[in-house]
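One structure is given here, and the rest of the page talks about it.
Heads up, one of the protein chains got dropped from this complex, but the rest are sitting where they should.
The first chain written gets the first letter, and so on, giving A and B; residue counts start at 1 in each chain.
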Amino acid sequence: MTVAGRASEAAGNRRAVPQTALLVGGLVLLAALAVLSMGVGARHVAPGEVVRALFDYRGTDDHVVVRDVRAPRALLAVAVGAALAVAGALIQTLARNPLAEPGILGVTAGAGFAVTLGSAAGLAGGRAGELGFAVAGSVAAALLVVAVGRGSPLRLVLTGVAVTAVLNGVALGLRLMLPDTFDLYRFWSVGTLAGREQASLSWPLTAIAVSLAGALLLSRALNALTLGENVAHTLGADVGRVRLTTLVLITVLSGAATAVAGPILFVGLIVPHLVRKPAAGSVPWLIAYTMVLGPVLLLAADMAARVLLPTGEVPVAIVTAFLGGPMLIWAVRRYGAGSL
Amino acid sequence: MNVPRIHFERRTAILVGVLVALMLGLGLLGLCYGASWAPPGKVFAVLTGSEHSVVIRDWRLPRVLAGLVFGAALGVAGAIFQNLTRNPMGSPDVIGLDAGAYTGALIALTVLSGTSAQLAVGSVAGGLVVAAAIYLLSLETGFSGLRLVVIGIAVNAMVTAVNSWIVLRADLEVAIAAVGWSAGSLNGVGWEDLGIPFTVIAVLLALMTTRAHAMHQASLGDPIAVTTGVGLDRLRLLMVLVGVGCTATVTAVAGPIAFIALAAPQIGRRLAGAAGVPLLPAALTGAVLLQGADLLAQSLLAPVALPVGVVSTAIGGCYLIWLLTKEVRRA
Partner (left out) sequence: MTARLTARDITLRYGDRVVSTRLTLDIPDGAFTAIVGPNACGKSTLLSALVRLLKPHSGHVEFDGREVGAFGTKALAKQLGFLPQDPMAPDDIKVRRLVARGRYPHQSMLALWSPGDQAAVDGAMAAAGVSDLADRPVQELSGGQRQRVWMAMVLAQRTPYLLLDEPTSFLDITHQYQLLGLLARLRNEGRTVVAVLHDINQACRFADHLVAMKAGAVVAEGDPGDIVDATLIKDVFDLPSVVVPDPVTGTPMVVPTLRGE
């Protein structure tokens, strides 16, 4: 091996170590944040007590709060954060466009449209109703976008933009004419984790967990895809099937997250940009990092959401924007906008 | 426009002809349509001065002209930004200008008393503040369209969050009024509203026309643009000024009418079969889109007038979808 070859291999190895270390560090941070977040709120619980509540349950008031309210909420934050961030990474990889976010497949607009329609028809009462309509709307919209837009990344993006526009436009028109629907929608439309822990979470969380695993499994094939279709073929990837599966995963991940928490628009858009540098062009690492950073961001935002106001909460979607936005600006200024 | 004078691109010429005809047709329709239908004969008579009609001359005509001129301005702004960012999704609304204008308007509505003058000033101020913030934050050696876009995303996120918060906390009626404004409307636009905006837009579009050739040359990438003689820095500054200026002017009068800036350039270039994102098709398509949308907005649920932004978004989106499906069958 030449001198040059040996040098680049050493550099590659030197890079691999920090990548794993970074991931482990991220996971530790995630665990710590989760514990912290379970202690924060109207009733303050010390971290030590939180850990005891989880592993040595004694039935005290503190323990009840942690177990029945905080822990499900933290779990939700982790699931929704991971789902949105990974969906964002997937769509940006597939669409090869840094402006892409999961909503581009029409998922968010579809959910909003369905919720508006349901409320206008008087049917979307209660959390379960909202959840059902949101899911149906997400899936229907995504199906339409994929059916029309498959073929090239640009087509997909433009189709998604068009469908989103149509659905948003019509829904907005409806809402401006029906004040009750408008009122219901404006509270649904700003994503929040407050009060969501009461609804039945098992199936959205399962769907998210399965899809996250699927994303990790698919990431190698997606890696091949980013090199262009011809190269992907020679590497053994079935391009059409990989694309379709990715689109399904994006739909399930962002559909489930949006249905549960309402639209939290910028996690899927911003988190992939933040980890692009350390992921260094590798899709598996991109998925792994976003799966960790998304929950970190959302947990931090959720904690802030609970303590920012003297009474009541700020919706987590708003806090997320103010946490993620400056982070993204800092990352772009420091490391450049990065390539895809 | 570096085409031999004699062999003018056939397809573009036909398209321009069709679009201009559409513009005139829709304009005429806008003058005829209303609470009472005015036959075209009467409209021509009023336009040439031989007949007198307050309704046609003072209510409908300014609105029709606004629809055409504002639509063209938005189409051009969209084409400029899509060229600047080299991204078909890089339009003023995506990078946060519309969100900033909305913030200004929300402040006018919730803190002040929400008169149209306050809304106009607020929206322009808000849009300019956001534009300045994005510009300052992306200041660095060397221009990067990508960097501009990504920082725009971040800023848009935060501004949109602020807007959602304000809407959430406001009284229901104020919230509905605010969201209604944000959908854009040409209702009640009169001559007194159009003097300054039309002048500003005319100046900006004239300026941009002189540099349109340079803008198309710049789409060849920085190295070739510079070495064939394009002054890139000055060109980009002009493009930003014209793009932001057109968007802010329209928003000040009619509120943010988002989708036109995104869709008109893409529809226009596909119809023209053109390379890159050219300005003229974008302008003409924008004019047709907005005027058509305004007509629909007035007539769909008459006598209730929908906000034009709702309709422009819906039909623009549908038409783009149709164009995309057609592309598949062709390929």
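The definition used in the following text is that a contact is a pair of C-beta atoms (placed from the backbone, for glycine too) under 8 Å apart; a residue touches a chain by one contact, two chains touch by 3 or more.
Remember, predicted model here, so these are calculated numbers, not experimental data.
Considering the full assembly, B:Gln217 is the residue among B:Gln217, B:Thr249, B:Thr285 or B:Ser312 that touches the omitted chain.
Per the touch definition above, the residue from B:Cys32, B:Leu168, B:Val226 or B:Leu323 contacting the chain not shown is B:Val226. Interface residues of chain B with the unshown chain, by the touch rule above, are 1-5, 141, 210, 213, 217, 219-224, 226-231, 273-276.
Quick note on the criterion: only the chains that are shown with their structure count from here on.
Averaged C-alpha coordinates give centres for chain A and chain B that are 32 Å from one another. The touching residues of chain A, when paired with chain B in their complex, are 97-99, 148-149, 151, 154-155, 157-159, 161-166, 168-170, 172-173, 175-177, 179, 182-183, 186-187, 189-190, 265-266, 269-270, 273, 314-315, 317-318, 320-322, 324-326, 328-329, 332-333, 336-337.
Residues 87-90, 94, 137-138, 140, 144, 146-147, 149-151, 153-155, 157-158, 160-162, 164-165, 167-168, 172, 175-176, 179-180, 183, 259, 262-263, 266, 304, 306-307, 309-314, 316-318, 320-321, 324-325, 327-328, 331 of chain B are the ones that touch chain A when the two sit in their complex.
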